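Taking it in order: structure first as structure tokens, then the write-up.
Let's look at chain A:
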Amino acid sequence: MLDLILQGCFFVVGLALLMNLYAAIRGPSVVDRLLALDTMYINSIALLLLYGVYLGTSLNFEVALLIAMLGFVSTVAVCKFLLRGDIIE
Partner candidate 1 sequence: MIELLFIVLFPLIGSLVPVLTARWSRSYSALATALLPLAALVFVLQLAPAVFSGETLFYKLPWVEALGLSLSFRLDGLSLLFLFLILGIGLLIILYARYYLSEKDSMARFYGFLMLFMTAMLGIVLSNNLLQLWVFWELTSISSFLLISFWWHRADARLGARMALMITGFGGLALLAGILLIGNVLGSFELDVVLSQADVLQQHSLYPVILILVLLGAFTKSAQFPFHFWLPNAMSAPTPVSAYLHSATMVKAGIFLLARMYPLLAGSDLWFLMVTITGMTTLLVGAYLALFQHDLKGLLAYSTISHLGLITLLFGLGTDLAAVAAIFHIINHAIFKASLFMAAGIIDHESGSRDMRKLNGLWQFMPVTATLAMVASASMAGVPLLNGFLSKEMFFAETLHQEVLGALSWLIPVLATVAATLSVAYSARFIHDVFFNGQPKGLPRTPHEPPRYMRVPVEVLVALCILVGLAPAYIVGDLLAVASTAVLAGPLPLYSLSIWHGVNLPLMMSVLALTLGIVLYFNRKHLFRFQAELPELNPLQFFEVKINALLGFAKKWHHRIESAALQRYLMWMFVIVAILLIWPLQQMGEFTRHNAVQAPDTLMFAATFVAAIAAIATVLCQRQRLLSLVMISIVGLVVTLIFVRFSAPDLALTQLSVEVVTIVLLMLALFFLPHKISRASNAGRLIRDGAIASICGVVIGSLSYALMLEPQQRISDFFLANSKIGGGGYNVVNVILVDFRGFDTLGEITVLGIAALGIFKLLTRLPLFRSSSDAQGRQWALDKHPMLLAVVSQALLPLALLVSVYIFFRGHNLPGGGFVAGLVTAIAIILQYVAQGVDWVRERLTLEYHRLVAAGVLISTLTGVASWAFGRPFLTSWFDYFQLPLFGEIELASAIAFDLGVYLTVVGATLMILANLGKMTTEHRPVNKGQS
Partner candidate 2 sequence: MNHLIILPIIWPLLVALLTLLPPFDRSLLLRRYLSVGGSVVLLVFSVLLAIQSTNSPAQLYQLGNWAAPFGISLLLDQVSSLMLCLTAVLAVASSLYASSGEDEGGFFFHSLLHFQLMGINGAFLTADLFNLFVFFEVLLIASYSLLIHGGGKAKTKAAVHYVILNLVGSALFLFALALIYGASGTLNMLDLGAKVATLSDTQLQLLQAAVALLLVVFGLKAAVMPLHFWLGSAYSSVTPAVAALFAIMTKVGIYSLLRVFAMVLQDAGFVASWVFPVLWWTGLLTIVMGVLGVLASEDLRKIASYLVVVSVGTLVAMLSLGTPESVQALLYYLVHSTLATAALFLLADLIAHQRGKAGDRLVNGRKIVQPVLLGSAFIVVALSIVGMPPFSGFIGKLLLLQAVPQGEAILWYWSALLGSSLLLLIALSRAGSILFWQVAGADTEARMAGGRRGTALVLLVLASPLLSLFAGPLTDWCQAAAVQLQTIVNISPGAL
């Protein structure tokens, strides 16, 4: 039963991912797309958490943790790029 519900959750999060993809493709601005990408990172974390429960393994939590950390860095870097061109100055 839990598995079934979790599969439903996968479907929901998968749908969210597709919406992000749509947003990323649609834009219209770069920042919109960047926002979509960042959301995608976070949704991926959601997916990993669900997947962990589904498989009953915590092997993937570090991946989720890193996505949280690194997604932040890359989004910030792109923003910095948009603002200043030079991300390390």
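Inclusion criterion for the candidates: all candidates are chains of the complex that A comes from, given by their letters.
Here is the rule we go by: a residue touches a chain if its C-beta (ideal position, glycine included) is under 8 Å from a C-beta of that chain, and two chains touch if they have at least 3 such contacts; residues count from 1.
Remember, it's a predicted structure, so these values are computed and weren't measured experimentally.
Between chain A and the candidates 1 or 2, a touch occurs in this complex only for 1.
Residues 10-11, 14, 17-18, 21, 24-25, 27, 30, 33-34, 37, 40-41, 44, 47-48, 51, 59-60, 62-63, 65-67, 69-71, 73-74, 76-78, 80-89 of chain A are the ones that touch candidate 1 when the two sit in their complex.
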